[in-house]
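What follows is chain A.
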Amino acid sequence: MKKNLYDFYNHVTYIADTTSSLRKLTIKDNVNIWKKFFISNINDAQIETALKTLKLDIYLNKKVGTLSFGETKKLEFLRLIIENKKVWILDEPLSNLDEDSTELMKQTFEDHCSKEGSIIFSSHQNPGIYVTEEINL
Partner candidate 1 sequence: MKFLVNPSKFNEMADYLFRPLLILSIILFAIGFLFSFYLSPDDYQQGSTVRIMYVHVPSAWLALLTYAIMILYSILALAFRIPFGFIFNTAVAPIGAVFTLICIISGSLWGKPMWGTWWVWDARLTSVAILFIIYLIIIFMNLSFENRIVREKVVAIFILVGSVNLPIVKFSVDWWNTLHQPATISKLSKPSIDPSMMTPLIIMTFAFMLIGIAIAILRIKTEIISRKSYLS
Partner candidate 2 sequence: MNFLNKIIFFYYREYKLNMSGIQDILTNIIFFFISIFIFIFSIGPDKETISFIGVGILWTLLLLSSTLSLGKFYQDDFENGNLLIIHLNGFSFGFISILKTFSHFLFVQVPFLLSIPIACILLNIGNDKLFYLFASFSIGSLILSCLGSISSSMNLMNQRNFLLGSVVVMIFSVPVIIFSVGIINMEESFNSLINILFGILLIVFAINPWASGLCLKLSLENN
């Protein structure tokens, strides 16, 4: 049971209402640390395109502490992509984002689901994507 739990942990990642990126370091350092620590099979080119689509590549040498809420949120998504795990647990993933990035997020979700991943998330607004099971509170 315990061993299975650790196996399960190896496939889970999450976003909470906090920013897990290190505020003192630049985006580049953060990405480097994640890439090495998570031992992911995402290569540099893929990360660069992800950075470009998230429009974070212009801030590459800026410290995370100086970014806005929406940009740190996008950085969190970058972490999810780098971690490359199957189960995503997201708490309010679409808050603080503008419309363009919301669209982008939806696409990312659909991509992830098509790659045999699963997403559990909570949200205030209707995301407008296909949801297998919905719990209304």
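The candidates came about this way: all candidates are chains of the complex that A comes from, given by their letters.
In the analysis below, a residue touches a chain if its C-beta (ideal position, glycine included) is under 8 Å from a C-beta of that chain, and two chains touch if they have at least 3 such contacts; residues count from 1.
Since the model is a prediction, treat every value here as computed from it, not as a measurement.
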Which of 1 or 2 touches chain A - same complex, any copy: 2
Using the touch definition up top, name the residues of chain A that touch candidate 2 in the complex. 6, 9-10, 12-14, 16, 18-25, 29, 33, 36-39
